[in-house]
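Of the protein chains in this complex, one is absent; all others appear in place.
And then subunit A:
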């Protein structure tokens, strides 16, 4: 037990902060982009809908390393676009914190998009029409009627997005790498110390991530539970 406290005391907490920062920023990005994409896809023509929906959902279905491959294909400084970004704007996605955010956002985005879309599709279209005939602007209808009514679904999507972004490993390790204090997230830290056979340090990080996961589940159930109250059990 003493050994355990020694490790906690000497622990470098940077992976926790990097993971949390990555998770929060990627979630905020996905939240707005996901809602925006969901809204656009619902309005699109059926053929466009099928194609766009497939593309947007793909990162969730494919292995994260495939997403990593595509991200590297675009952003590697040895590729044209990546080189252009680096030389012209001094923006480096590879081996940087920006890479962490990008990888997490790409992987987690489909969860936000799909949940938001499912929640919007449940909305009675007459509510929107009623808002219009009552003189409300579309923006006001969206934020005052649609989002609150779709609230539990959108909230559940946000939480899932955060959870996915927080734990991202595959695409992150390819794009951002594992630089201690810069891009080293909790998932990467666990993988690294396990390779050194340091089960104790790995265990501490596993405990931390499990606490976070538990909080997420409680939040999820609180959100969905509200919705479940008017559903008859069967």
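Just so it is clear, a contact is a pair of C-beta atoms (placed from the backbone, for glycine too) under 8 Å apart; a residue touches a chain by one contact, two chains touch by 3 or more; residues count from 1.
Following the convention adopted for this analysis, contacts and distances are computed from a predicted model.
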For the chain omitted from this view, which of "YifB family Mg chelatase-like AAA ATPase", "Nitrite/sulfite reductase", "ATP-binding cassette domain-containing protein" or "Cystathionine beta-lyase/cystathionine gamma-synthase" is its UniProt protein name? "ATP-binding cassette domain-containing protein"
Sole residue of A:85, A:136 or A:191 that reaches the chain not shown, by the stated touch rule: A:136
Residue-wise, where is subunit A in contact with the chain that is not depicted? 124, 126-127, 129-137, 144-145, 148-149, 151, 230
